[in-house]
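The complex is shown incomplete by one protein chain, all other protein chains being positioned as in the whole.
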Amino acid sequence: MERSAKRDVVVTLIVSAILIAVMPMLIGTYTLTVLVIYGMLGLSLGLIWGFGGILCFGQAAFFGLGAYVYAIAAVNIGESTLPMILAVLLPGAFAAVLGAVMFYGRLTDVYLGVITLVVTLILFKFINSTAGPQYVIGDARLGGFNGIPGFQTLNVPGDSGAYIWGDAYFYVCAVALVIVFLLVTWLLRSSFGRIAIGIRENETRMALIGYDVAARKTVLFAIGAAIAGLAGALFANWAEIVTPNLFSLGQSAEIIIWCIVGGLGTRLGPIVGAAGLAYLKFLLGQQSMIDNTLIMGLVLVIFVLFLPRGLVPAVGSLWHASVGRTARRRPANRRMRRARHG
Amino acid sequence: MSLKRREFLGAGAALTTAALLPSAAFAADTIKLGSILDTSGIFDAYGKPMDQATRLAIAEINANGGLLGREVEIIDYDTQSDMALYSQYAQKLTRQDRVDVVHGGILSASREAIRQTMRKTDTLYFYNVQYEGGVCDRNIFVTGVTPTQQVEVLVPYAMKKSGPKVYILAADYNYGQITARWIQKFVEDNGGEVVATDFFPLDVSDFGSTITKIQQVSPDLVVAPLVGGAHLSFFRQWAAAGMNTKIPLASTTMGVGNEHKVLTSAEGDGIMVAYNYSQELDTPENKAFKEKWKAAYGDTNGIHELAVSTYQGIMLWAEGVKKAGTVDRDPVIEALETGVSIVGPAGNIAIDPQTHHATLDVHIMEVEDQKMKVVETLNQVAPVDTQAVCNLQENPDDNTQYEIEI
Partner (left out) sequence: MDISFVILVEMLYAIASLVLISAGLAVVFGMMKVINLAHGEFMMMGGYATITAVGLGVNVFIAMLIVAPLVVGLIGLVVERLVIRHLYGRLVDTMLATWGLSLVFIGLATMIFGNTTTGISTPIPGFTVGAYQINGYNFFIIVMAVVLVIALYAVLKGTRAGLIARGTMQRSDMAAALGYSPDRIYMATFFFGSALSGLAGAILAPLVGLVPTSGGAYIAKAFITVIAGGPSLIAGLVSSATSFGLVNQIFTFAVSPVIGEVALLIAAVILLRAMPQGITSRFFKGKL
């Protein structure tokens, strides 16, 4: 176990180092940065949904919250280090409260989906109606539909004049993603992670064994939200503006699509799904033959029908089959998504 | 407004070929004009004709030998009515494509999203839309009407026709918020009273309860700076409740996206507006412009205030470039600050050196049978609101949007 963990870390580092070196030659770093950020956002939902069995329809809420917290704090503080930290902590704390309300209320499945969806809608509607001059936090005007432009972007910690942007910013985001990925790996290998998977597979059994299921789900939910918050703050720095659209249902929908296409129950799947689909959308956006919403929709339908386990697991089992080794038995990822009522 | 994508592409292709014909005569390097508009999404009624106007203007410039012997090339992005895309594409235009000038932005939200990027990267920026006024920034030129050119004219006219009690319904973002305050100021200046102001997010499309509330207050006049496709339902529901014959309606935005052509004449008749342009203007320049538009796009249905504003903005920039003899930012700004003027489809329009806004004609109009009938014309009105707070000649480093205080 220990040795395979070490090997995992080494492989991850080598592969990501190669990718970080090679990718900028293929795609411009400006586009690449946002792919990396979306990868992190995908990973955040992949963690709580794929490993915790919590289907959150409102992951965009934490993403948007992270972005807004960063923007508001950056306007008030003017130096980016503390805003970055707040952008991770506040969405995490918000999710902890929300999660506690939901999980101690024994909400599952669709009902969980509705609550997360509704919370996202409330945030969207609230932020969208704060255009008036009375909505101010410190020096930051919330701006409603306008969003908040022109805040301090990421700087070298301690030196608010030394902006990190362009290529350098890409490397910062890529390294951040690698670190988050390694942390998630570590978390899933820990007993906490294995118990989370146990809860996903059979909640009642884990509760009877004596684990506090609600508490563990809440913690996992908060961790996922904190990662989404970090992704949001990075996005705010990239876009140099935050708008209520970050909270939109469309954004939440996309995150779910990334996870499905990439593969649930894997760490890599959501990242690959997010970066791949976001790049596809970018390419589609440059042509006007076919509406790109249509293509995204078709991709989702086709994956649900024909490749419900997603890209990464499918490629994985293909690899194992063709190399001739006996495919390692993977947990049946889709089992937790079966209807439990009715 | 029912321009199909295919027809649009066809028209675009025709224009491109037309523009390419004399290209052999041009110098090797082109002048790059960045265009950034919502040509899809809920603001496309504004953006599509603005995009068409941009192409028309550039095709015309190129057909007349380009600028300084160089061909002008358009680099355009569709921001899909999403404010976040503005800042992304603005960064692309300035950092990647390195354009010589940017024309675009529709909502005030979009302008504020990209204005600082333009300023930081020293890219000359034209905002060709009527707006709430007050932007004071040497890097930007604004060719649309501002509140003193529009609200100050419209409000007394509408109040004279109705009465002193005014109800305001405004879009909930910077344009609506600030315009509502201007309306309040001019209502009070004319001895009236604002009885209530309601703000609506841009996606609200159910105004039933609002219409009931308005009746409870029973004002003499409703002024509605509402924006976008969803808000169009207000005018429908207002008419469906039979209110259009009871309380007069004035608007600072109705019609800039040709809304009066989407509404039936029963729904739209009698709404009072004030703009720089109307298709019904009887001038040789307007006739010629409509002919050119028809030749390029088949009919003149798309032409509206903002399209003409965009066309005039590009022509003013072209004059500036000719006068400066270069496309570099500072000489062009200096050339424009000499008070460059052109005669466009909406009459004479001149740059005001002090504010980088425009002095232009304003027409008070009433909607009648899906047309805008001109009631009264005021010649060459200056942007007094912005002049009161902004002097770029004395203070060229200013970079604020001044807001009216009440």
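Per-chain numbering from 1; labels A and B assigned in written order.
In this section, a contact is a pair of C-beta atoms (placed from the backbone, for glycine too) under 8 Å apart; a residue touches a chain by one contact, two chains touch by 3 or more.
Computed from a predicted structure; not experimentally measured.
Checked against the full complex, the candidates B:F200, B:Y275 or B:F289 give a single residue touching the omitted chain, namely B:F200. Checked against the full complex, the one of A:I260, A:A275 or A:L311 touching the unshown chain is A:I260.
Touching the missing chain, out of A:G105, A:P133 or A:G166, is residue A:G105.
Where subunit A meets the chain that is not shown, the touching residues are 55, 101-102, 105-107, 109-111, 113-115, 117-119, 121-122, 125-126, 129, 249-250, 253, 256-257, 260, 290-301, 304-305, 308, 334, 337-339, 341-342. Residues of subunit B that touch the chain left out of view are 1-5, 40-42, 44-45, 172, 198-201, 203-213, 215-216, 218, 229-230, 232-233, 236-237, 239-243, 246, 262, 264, 266-267.
The rule is simple: only the chains that are shown with their structure count from here on.
Taking the mean of the C-alpha atoms as each chain's centre, subunit A and subunit B sit 39 Å apart.
Subunit B contributes residues 5, 9, 82-84, 86-88, 91-92, 95-96, 108-109, 112-113, 116-117, 172-174, 176-177, 199, 201-203, 403 to its touches with subunit A in the complex.
Contact residues on subunit A toward subunit B in their complex (touch as defined above): 28, 30, 125, 128-129, 131-133, 143-147, 149-150, 239-243, 245-246, 288.
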